[in-house]
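The complex appears here without one of its protein chains, the remainder shown in place.
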Amino acid sequence: MADAPAHVPKAAAPTGPPDPPPPADVTAPAFIATLHAAVPGGVTHVSYWLGDWTLVVPAALILQVAQHLRDAADAAFDFCSDVTATDWPPRAEGRFDVVYCLYSTRHRHRVRLKVILGEQQPLASVTGVWPAAGWLEREVYDMFGVGFTGHPDRRRILMPEDWQGHPQRKDYPLEGPGELLLENPIEWLKLRQSREQADIE
Amino acid sequence: MIDTLVIPLLKIVIVLNATLVSVTYMVLLERKVIAWAQSRLGPMRVGPYGILQPVADAVKLMIKEDITPVRADRWVFTIAPIISMVPALIVYAVIPFGPEVKLFGRQVTLYITDINVGLLYIVSVASVGVYGIILAGYASNSKYPLLASLRASAQLISYEVAVTLTLVSVIMMAGSLSMVSIVRAQQSSHMWYAFVQPLAFLIFFIGGLAETNRAPFDLPEAEQELTGGFHTEYSGMRFALFFLAEYANMIVVSSVATTLFLGGWLRPFPNVAFLSFLDFIPSWTWFLVKSFVFLYIFIWVRATLPRYRYDQLMRLGWKVLIPLAIANLVVTGIIKVMLL
Partner (left out) sequence: MDTPVIHHGAMFDTNELVLNMGPQHPSTHGVLRVVLRLDGEKVVDADVVIGYLHRGIEKLSENRNWTQIILLTDRMDYVAAATNNVGYCETVEKLMSLEVPRRARYVRTILCELQRIASHCLWVGTHAMDIGAMTVFLYAFRERELILDLFEEMCGARLTYNSMRIGGLPLDIPPGWDKKVLEFCTIMATKIDEYEELLTHNRIWLERTKGIGVIDGPAAVALGLSGPPLRGSGVPRDVRKDEPYAAYDEMEFDVPIGTAGDTYDRYLVRLEEFRQSLRVIRQATEGIPEGPIVGKVPRLIKPPAGETYHAIESPKGELGYFIVSDGKSTNPYRFRVRPPSFCNLQGLRTLIKGHLVADVVALIGSLDVVLGEVDR
């Protein structure tokens, strides 16, 4: 929704989850060390909270990291539980967190990957690694407008094909776009601005 | 004059009305029996125990809007239900409900006519009915009915073969194509043909299920797959005609099966003398009771069995029933030649 006005939050908006580093008494599982070795620079931050391990991965390396985590014997994350995203509009590093929840049916352990992504920045699709990600990535595209490159079927999934905007973004109006947005987005924008102006006055 | 015109006309009126009434009550019976099988009550609102439900159904269907889709083939769309209904009714002309009885001092036969090619007449007329389904599916100009009519034509053709082959073995036993003679032949041979020709009887029944599009062979109108199949686009009275034709066909199959295999109007063990006290029951009652048993089984099967798939249905027809029917025919022929 490039033509929508940037939302200016009243209170200071949160700029992302804290992602605390693991405390000293928790030992990281072996696959993280292996991943460090196999994909240099593949993990920029390791976090441990409430028993969940989260790895922050640079956007450029997501395919290599995914491939390694699926194939490495000590990781074997063959089951992609979930792909989703979180919108943090004012964050400097990038607006979106794209989150991959992975599970290994062999070792029965979980890990979360997180990619921090700018608004117009594309991300490589992991459908080649986990076919399960196909629809999940379509939903992230539909709801957040994250463009996945190399996705075999990049269409909207829940919203109609001709929908304007991406509903799960924080600046998407909660009341919905209304008829006007669908038919004439520019008129809608003017109307909204005039209403805001009236509120201020 | 009376014998040639009035009595036959009266008989036609009576048989047609009786058929139509029993067809509407078949619908009620089906709903009731299936309800009991499924631990429900079935229709209970119209009349005591829902006994007047057919009247309500008829009124509803008659006053419903009769829709013809814009892009349908208007003429064929109108004719199709008629083609489907009429053969189901005119088959009754040769079905014997009983032998000759004395009524008001006159010898009256309890059948409309007894033509010497009765069975051939039934087979040929009944197979016209499928045109109704095929044309309905074609004329609707819609995809689901089209698929259904393709299914129907393939299904009816392949099961027609098996059914007709079993009929041939019955004809060989009786030595006649006339329905009345076939019953008489069973009387003189002291045996219902169901016991002489058990395999033919079974194949005829299965084929009958398939030819009337009844579960588990109700593919042309598979509600869950084809949303009602060939009559998807039909409403009101035209839909009712298809509906009634299906039940009329069920009654035809039951009547033919009764006549050919269960001795028609004959009481059980027609030649055992000490059972002759059963003769006080009119002969047509036996016929009705036997047909009713068939109809009940038709409904019972529907409440119990899942539906076959198209290819499995074809396989059953061509690879099982037709070879069995041919084998039965050959064995019948050999025995007939050896023994007589």
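Just so it is clear, A and B label the chains in written order, and each chain counts residues from 1 on its own.
Criterion: a residue touches a chain if its C-beta (ideal position, glycine included) is under 8 Å from a C-beta of that chain, and two chains touch if they have at least 3 such contacts.
The structure displayed is predicted, hence computed values, not measured ones.
Check A:84, A:121 or A:164 against the missing chain and you find that the one touching it is A:84. Across the entire complex, the residue among B:7, B:20 or B:34 in touch with the chain not shown is B:34. Contact with the chain not shown here comes from a single listed residue; of B:117, B:157, B:305 or B:327, that residue is B:305. What subunit A contributes to its contact with the hidden chain is residues 11, 14, 17-20, 49-50, 52, 54, 78-82, 84, 86-87, 99, 101, 105, 108, 110, 112, 130-136, 139, 143, 156-160, 167-168, 172, 174. Residues 34, 37-40, 143-144, 147, 151, 215-216, 218-219, 222-227, 302-312 of subunit B touch the missing chain (whole complex, contact as defined above).
Going forward, only the chains that are shown with their structure count from here on.
Between the Cα centres of subunit A and subunit B there is a gap of 64 Å.
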